[in-house]
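Every protein chain except one is present and positioned as in the full complex.
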Amino acid sequence: MPLVRFDIVEGRSKLEIGTLLDAAHRALVAAFDIPARDRYQIVQEHAASHLRAEDTGLDIERTDRIVFISVTTRPRGDAAKLKFYREVCRELQESCGIAASDVIISMTTNTDADWSFGRGRAQFMTGELR
Amino acid sequence: MPLVRFDIVEGRSKLEIGTLLDAAHRALVAAFDIPARDRYQIVQEHAASHLRAEDTGLDIERTDRIVFISVTTRPRGDAAKLKFYREVCRELQESCGIAASDVIISMTTNTDADWSFGRGRAQFMTGELR
Partner (left out) sequence: MPLVRFDIVEGRSKLEIGTLLDAAHRALVAAFDIPARDRYQIVQEHAASHLRAEDTGLDIERTDRIVFISVTTRPRGDAAKLKFYREVCRELQESCGIAASDVIISMTTNTDADWSFGRGRAQFMTGELR
């Protein structure tokens, strides 16, 4: 169920974007222990001028390969979140050559009643999903 | 006050998109019992490759008419949320021919101090809105 938004700089091929989405989803499945088909992703390309990322003084260098990942999810423990940060960076490095210094992630938490996956039903409330 | 983001596949006419936004707003007004002019909508079109929706094992078939709806709202009861899921699917089916199997919704909750509708004021804090 996590809904994941990716904001990236324009210029990648469809194939590259598909590889990126696949890699990020593998990381999410591994970290959150969700079903493989629990995949909801939106990717938006931007002019480089439209994505601004500095470093909060952490001395992290950014490039045009930067990826903002915004996750909306039911509650997850800290360990699962930390594992996702590590795993998604590893996957994006290995599969897409994206440096971990270019991966910025934020998460927002909601609850069971906040999801409908189709058919006008709230599947975590009906018991169709747990 | 809900802020509603729609992510859809590109290719609809402006008229079709306007019809979709009107239909979704009617559902929100009915479900959340908000004023008719409490309307804040952002719609983003995407290449089909940039929206990925599987089904979490629910056996739901998706098409290129898929609509992701992301709602940010002050706290709402479960009944209001469930009514919105039903109503928005009914409205989108009737007005736009979008199947309920193509409607994916997530909600995020915030609070009174988290909204400013203009003029640099937080209208739920000043008492201009309740």
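First chain written, first letter: the chains are A and B, and each begins at residue 1.
The rule we apply is simple: a residue touches a chain if its C-beta (ideal position, glycine included) is under 8 Å from a C-beta of that chain, and two chains touch if they have at least 3 such contacts.
Note that the structure is predicted; figures quoted are calculated from it, not measured.
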item	value
Chain not shown: contacting residue from A:Leu28, A:Val43 or A:Val88	A:Val88
Contact set of chain A toward the excluded chain (per top definition)	7, 44, 46-47, 49-58, 60, 62, 68, 70, 78, 81-82, 85-86, 88-90, 100-109
Hidden partner chain, residues of chain B it touches	1, 3, 14, 17-18, 21, 34-35, 37-45, 72, 108, 110, 113-123, 125, 128-129
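Criterion: only the chains that are shown with their structure count from here on.
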item	value
Length of the line joining the C-alpha centres of chain A and chain B, rounded to whole Å	21
